[in-house]
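Could you have a look at this structure, given as structure tokens, before my questions?
Every protein chain of the complex appears in place save one, which is left out.
On to chain A.
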Amino acid sequence: MAAAAELTLLEKSLGLSKGNKYSAQGERQIPVLQTNSGPSLTGLTTIAAHLVKQANKDYLLGSTAEEKAVVQQWLEYRVTRVDGHCSKDDIRAVLKDLNSYLEDKVYLTGYNFTLADILLYYGLHRFIVDLTVQEKEKYLNVSRWFCHIQHCPGIRQHLSSVVFIKNRLYTNSQ
């Protein structure tokens, strides 16, 4: 999904009606938003955070210092590690990290749904769609989290719903 399309999705899920136009910059097609009030903004997470504030949903950026830092950390993770170089091995490493991180968490910050969940969900969607049943079981915590996020109202929109099987088939896997 191109960054511009992703930002449009985000706008909708945030309930923003205006509909910005985005241009893309350089070979990595980094999104640029030309704002009315000031200079343009460049970069997926920068623009996303800007939109959240515009929608007056600042809580999506975290409420405590710790939460805010954690949200930004995962946004950075999204643009550096998920979007970076995505060989199969890289993605497997990402899933493995996330899987152990999410072991005791509902959302990326722990108990609160934030922008980090939304953007990581969008970023991972194209990989999760392709996972086999066995792989989904292997990354059980990621699957649980992903399934939960795609059912959050207004997030998934036109993206395909990924099916997760409730009963474990490969009890001996891992």
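Quick note on the criterion: contacts are C-beta pairs under 8 Å (C-beta built on N, C-alpha and C of every residue); 3 or more make two chains touch, one makes a residue touch a chain; residues count from 1.
In this section, contacts and distances are computed from a predicted model.
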Just by its UniProt name, which of "UTP14C small subunit processome component", "General transcription and DNA repair factor IIH helicase subunit XPD", "Methionine--tRNA ligase, cytoplasmic" or "Cytochrome b5 heme-binding domain-containing protein" is the chain not shown in this complex? "Methionine--tRNA ligase, cytoplasmic"
Give the residue, chosen from A:Ala24, A:Ala69, A:Val129 or A:Ile165, that touches the chain omitted from the document. A:Ala69
Given the contact definition stated above, which residue among A:Leu10, A:Leu60, A:Val79 or A:Ile149 touches the chain not shown here? A:Val79
Which listed residue (A:Leu16, A:Leu41, A:Val106 or A:Cys147) would be found touching the missing chain in the intact complex? A:Leu41
State which residues belonging to chain A touch the missing partner chain. 28, 30, 39, 41-46, 49-50, 65-66, 68-70, 72-73, 76-77, 79-80, 84-85, 93, 96-98, 100-101, 103, 110
